[in-house]
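Note that this complex is displayed minus one protein chain, with the remaining chains in position.
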Amino acid sequence: MAGFIPHTPEETSAMLARIGLNALEDLLSQFPSTTPRPGVPDLGVLGEGMDERALLRWFAKLAEKNKDATRAVVFRGAGAYEHFTPSATGALISRGEFLTSYTPYQPEASQGLLQAIFEFQTAISRLYGMDLSNASLYDGATALAEAVLVAIRETGRTRILLSEGLDPSVREVVHTYLEGLSIKIDLLPLTEGQSGPDAFRKSVGGDLACFVGAIPTFFGTIDDFSGMADHLHENGALFILHANPHALALLRTPGEWGADIATGEGQPLGLPLSAGGPYLGLMTARKKYVRRIPGRLAGLTKDAEGRPCFVLTLQAREQHIRREKANSNICSNETLLGIASLMNMALLGPEGLSRAAAGSWSNAHELERRLTSIPGVRNVYPATPFFHEFVLEMKPSAQSLSQFLLERGVLGGLPLESLLGPAWAGRSLWCATEVRTEDEIEKAVGLVREFLGQR
Amino acid sequence: MSSERRYTPTHEWIASAGQEGRMKVGITDFAQKEITDVVFVELPKIGKKVEKGGEVAIIESVKAAFSIYAPLGGEVVAVNEKIENAPGLVNEDPYGEGWLFEIKVSDPQLFGTLPDEAAYQKLIVTGGGH
Partner (left out) sequence: MTQATSSNESRGMAMERPPMEPTLWEKSRRGTKGVYPPGADPHLVKAKIPESLLRSGAPALPELSELEVVRHFTRISHLSRGVDTHFYPLGSCTMKYNPKVMDRITEIPGFRDLHPRMDAEGMQGLLEALALCEESLAALMGMDAVTLAPAAGAHGELAGILIARQYFAAKNDSGRTEILIPDSAHGTNPASAAMGGFSVRVVASGSDGGVDLASLREALSNRTAMVMMTVPNTLGLFEKNIKEMIALVRSAGALLYMDGANFNAFMGVLRPGDLGFDIVHINTHKTLATPHGGGGPGSGPVGVTRELAPFLPSPRIIKEGGRFRLDNPKESIGPLRSFIGSSLVLLRALGYMRMLGREGLRAVSLYALLNANYLRALLEGVLPRKGEGLCAHEFVLSAREFSAMGLHASDFAKEILDAGYYAPTVSFPLIVPEALMIEPTETESKETLDRFARDFREICERARQSPEALKGAPRRTPVSRPDEVNAARDPVLTDPRSL
């Protein structure tokens, strides 16, 4: 196989001669000899190579075993959402100047990339109602973990408070990140899908580094954070909100709630479900924290001849300069996904984005209305406003319903028991976004009715 | 004036701030030239206890960060808030407007043990490290 190596045999010989070697293998004299470790997979597993067509057919065959959104209509969210993506984005983002470039350390050869990052930072900041945004982190969960680390460093305190409304998978990632640092992690329980002000006040004290809330909560409800910012600031703690950017087209922003730092998973900005990644970690902050936050930042400046232009800035915060004293170890991020999300936002504009978010709200509410009209099915938080997800409860196991639906071309609500414990048996988390149609909703509702009728 | 300043091999200067035991700290002209344009100074919190040789502040240039060490032990009693918004003062006037912080020195007697101007100039020539 060629390996995309352009050398002719004559060129290879001439090059070897220039180095003073006879054969390619002579280049290996710098490496020591070793013996294979027993039990390790043999290099034979790599195979003999294949041509493009065979490769694509091989992948297509594997893909057939997956129930993707074209084979099972998605009524599941829980951190990953099927949304509308304008066609133009795919064409633009695959341009080699974006796709095959490196981090823009040479500004003169990277103005387009830097401008796109700067525009991404601007769009995300305005969406979150915050002063600034970085150029991205790995995903929403790691972005939140990094935000919590900022709060810990900033306050010098060793206790944090996380809302039960945060995605449990996200909470676990925060746990992993804090593993080596002896931090106490407390949980603020929800009541009817919202934070209770009394429980909140009891949990805040002079030892607290930060509180983290979610917009909307993992359970789809819209939490009320009134008065929290002031109370946290009076106690010297930071207020962090973890928000879904799609929902922020309509909902009150982290900035409006008074958050110091806001993070989020950028996938709902029209990025594909991607079987889990790559996703897009968002981090925004108030100006006060500009030198505290991790990750790359593009800034506006002027060049030697006075032209406005862009550079990576505040680099002295980062690992390549501060090493063990850096804000974070992050180097590679998710720039390309950030630019794709920017393209989506630019193509939709404020009106399109609000329209899509309203579509999610209204489809989810229609789905909820129809499903809860089936006898034996109830919304667990009927009195609390929700955005595009809701928790349903019914007698039979949620897992068997999920299986029943999947066999019939529907990815139903996420069974919560395996994620949250036995108290959540029979409960599942449902979602409908703007891309769901009347027919699809009818199909899902009909199947749930059929499943329950069989019992 | 310069005779009242003492220095460290890591290019900080220290001088009396007028009041008993209170001393101002900054970086030397040599250091500011080595650092090039200062873009940010991370100043300590007032009340911070420092040991001689301990890291107190960080000075950032565009492509580097430099630790600033306490010439003598004590407690930070003031910081130069002006340089938070005008870090260029450290370059323009390192011994004046560009001072960094003030320490209430626990043992003022030690001041005399630090290198004086002549000794510091000798250090620069032989090559001290920042």
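Chains: A and B, in written order; residue numbering restarts at 1 for each.
Everything below uses one rule, namely that a residue touches a chain if its C-beta (ideal position, glycine included) is under 8 Å from a C-beta of that chain, and two chains touch if they have at least 3 such contacts.
For clarity, every value in this text was computed on a predicted model and none was experimentally measured.
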Kindly state which of the options A:56, A:185 or A:199 is in contact with the chain not pictured.
A:56
Filtering A:298, A:377 or A:394 for touch with the omitted chain leaves A:298
Missing-chain contact among A:3, A:156, A:422 or A:453 belongs to A:3
Subunit B residues touching the omitted chain (full complex):
37, 39-40, 60, 62-63, 87-88
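In this section, only the chains that are shown with their structure count from here on.
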For subunit A and subunit B, what's the span in angstrom between their mean Cα positions?
44
Once bound in the complex, which stretches of subunit B touch subunit A?
39-40, 42, 58, 60-65
Within their complex, subunit A touches subunit B through residues 291, 314-316, 321-322, 325
